[in-house]
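Report on one structure; see the data block that follows.
Every protein chain of the complex appears in place save one, which is left out.
By letter and in written order, the chains are A and B; residue numbering begins at 1 in each of them.
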Amino acid sequence: MKEKRMGANRKRTIRRILLACLLVLLAAGLSSCGSGREKGRVYWLNYKPEIDPTLQKLAREYREKTGTEVRVITAASGTYAQTLIAEMDKSAPPTLFVLSNASDVQTWQKYAMDLRDTPIAGELSTDAYNLYDDAGRLAAVGYCYECYGIIVNPALVEAAGHSMEEIRNFDGLKAVAEDIHRRTGELGFDAFTSSDMDGSSSWRFTGHLVNLEYVYEEREAGKIWTECPPAITGAYLDYYRNLFDLCINNSLVAPNTLATGGHDAREEFVSGKAAFFINGSWEYDTISKAIPGAMMIPYYCGMAGEENAGLNCGTSNYWAVNASVSEADRQATMDFMMWLVTDPEASAEMVREVGVMPFRQAAPSENGFLKNAEEYTARGCYVMDWATNFQPNTDQYRAGLVSALNRYCAEQTDENWEAFRSAFVDGWANQYAATRP
Amino acid sequence: MKPTILTKPMRKWAWLFLGPMLVCFGIGFVWPFLHGTYLSFCRFLLVRDAEWIGGGNYAAAFSDPSFRSAFGFTAVFAVVSVILINIPAFAAALALNRKFRGRNLYRAVFFMPNLIGGIVLGHLWSMIFDGILAGFGTSILLDAKLGFWGMIIVLLWQQVGYMMIIYIAGLQAIPADMMEAAEIDGASGSQKLFRIIIPNMMPAITICLFLTLTNGFKLFDQNLALTAGQPFIQQADGTTVRTTEMLALNIYNTFYSQGPSNRGIAQAKAVIFFVTVAGISLIQLVATRRKEVQQ
Partner (left out) sequence: MKQEKFVVRRIVLGIICLIWILPVLAVAVNAFKMNTYVKTETFALPNAQSSAGFDNFIKGMTFGNYPFLKSALYSVVVTVLSVGAILLFTSMAAWYIARVDSKACRVIYYLCVFSMVVPFQMVMLTLSRTADSLRLNTPLTIPAVYVGFGAGLAVFMFTGFVKGIPLAIEEAASIDGCGPVRTFFTVVFPMLQPTLVSVGILEIMWIWNDYLLPVLVLDIYEYRTIPIHIQYLKGSYGTVDLGATMALILLSVVPVVVFYLFSQKHIIEGVTAGAVKG
């Protein structure tokens, strides 16, 4: 009897202890969500891994200066979409996130605050890099401005006995590239860097090089796209093929080894193994250190009148402010953004990493490739806008292009090219349909 | 089972024995599972804003050709992998059940691949396949057959060791006198195998079949890292078939597609996927368990 009561006592004690533990846990949980909200916090979910160190440094400086809680979390490469969805659902979601194209805006518009008439919108030096949602709200502002094209090492072109003057259109480019490739044994370098089709490089061809096709479709229609067209014609794909063929067949590596990648195109270019490299202005910092004379030329592809083509200018980096966080958080976030684009030192650091920032007071950029872009524009050449930003269901659409290009690289037949055309044209329509309600 | 002397006092402590596990199980499985099932009837981007739309997601999932082709591919893959993993594992168990020097080393070698995680494994093997196939001027990404067998090889390499260990445990559970009796009666090797070893190992076989079947169906990391569904085939009507895309990857790709309705559709696909796996494993368990009773 006594023993039984003792057992019951002990049982009660254990119960009480467990209950107490539970309460403490709950209390800890509640307190952590209730505190520190008055001041407003900043949480930037960053998309570009390469600028992470700079952003962490700036966040630390801003925190020390103003006492605002600033977090910058960079998604691991290739996991941004996944991270964004998971983080946005959390109790302390990102207050500032990055969208990269029109399709993203369509997906996220409900969570993107209307930035019209905000101080940050007032700082913008142009409206050209803004994204508006279906209702005409300013959902995202481009925070940096980039360009892409063909990066050339003029020293190598000259070492092969040619001059940059010869490269004014596709025929000129082809003659020079094929000559270099033919004499690669004698010269010690080749024409193009490798064109891997794995995740490390395929975006250069399925995201950037394809832009030329879209732009010429736009030019034929006489106006630039402002929203994703339900279908495209692929009428200018032969020009894409011209340049793509030149690129894979006059290169350091055989076209049938491109599918699984493993080459390092940037390394090939900076070490002087190849004269041409399809890429963009974000590479300037790395490249100019090794090859100070490097310059960027347009995608010459055989289009009539392409002597007047300029570089591909635009951005795929747009800031959106989370509409679903508290007023204080949004305010703190916009204050932070203002600081990034107006403070002389902070904006100088940013500009060094991301190229031109289209804000009135932002520091000027030293990026040589962006200067090339300006020179073309100043000369009256037409700018190739980033029509590629309208690719529907971007990742899935590009995956289709990659698979078709793999087949084509292994066997360059017309049949395989037609399969690529189908992935390019029909794939667009399919992915457009897949993302509409 | 009839109550024993232990049953009554134990019941008083049910909260202690079951409590912690049940609380965690609720948090880590039951609630997310129910919530996930609910979401399959919703349109949502973020979970907190889910909006009920009824069965539309299921209709969309069933009419998606890529989902249907992934379904077929996965089923074939699972069946082939079950056969090709279990037979070598069983053979290895028979070979390594004998006593000889270095036996533990051999076992350790077979078990080793289990210690490396899925994504890492994918990187590693795509490197190896590249190295080999480049010599033949092709790649695992160009040919659906290569992709299929490549993934089979990886899964086989990874799982044979573990299944082998389960089979060894099963072998050791066979009473020694039974084997001796067979020996004395002059039974042949195959007689011993089919009359004594296999019937006595049905529990181990059940569990191995169950594990390999569900693992085959649920394969994801290796699929993503090795082929990511490539090669794709453009069909005449403009749709794309991803020839080596398995169900889990198809669901994953749908989840992270843009547009407002795809997450709901992915969730519905996940439910369909789950019901299929559960159904097939149930049939398999019932079928092999019945064999266990008979012997």
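Throughout what follows, contacts are C-beta pairs under 8 Å (C-beta built on N, C-alpha and C of every residue); 3 or more make two chains touch, one makes a residue touch a chain.
The structure presented is a predicted model; accordingly, all values stated were derived computationally and were not measured.
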Residue of B:Thr214, B:Thr239 or B:Thr288 touching the missing chain in the full complex: B:Thr214
Residue among B:Phe148, B:Phe232 or B:Tyr252 that touches the chain left out of view: B:Tyr252
Touch residues of chain A, complete complex, unshown partner: 7, 28-29, 32-33, 48-50, 52-53, 56, 71, 73, 76-79, 83, 85-86, 89-91, 198-201, 203, 260-264, 266-267, 282
Residue ranges of chain B at the interface with the undisplayed chain: 1, 4-7, 9-14, 16-18, 20-33, 35-36, 39, 47-48, 95, 100, 104, 106-120, 123-125, 127-128, 130-131, 157, 165-166, 168-170, 173, 203-204, 207, 214, 217-218, 220, 247-248, 251-252, 255, 263, 266-267, 270-271, 273-274, 277-278, 281
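Keep in mind that, in the parts below, only the chains that are shown with their structure count from here on.
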Chain centre separation (chain A, chain B; CA means) in Å: 37
Interface residues, chain B side, partner chain A - complex: 12, 15-16, 19, 43, 45-49, 126-127, 130, 134, 137-142, 228-232, 234, 238-240, 242, 253, 255-263
Parts of chain A lying in touch with chain B, wherever the complex brings them together: 11, 14-15, 18, 81-82, 85, 88-89, 103-104, 106-108, 110-111, 256-257, 259-260, 262, 392-396, 399-400, 402-404, 406-407, 410, 419, 422-423, 425-427, 429-430, 434-437
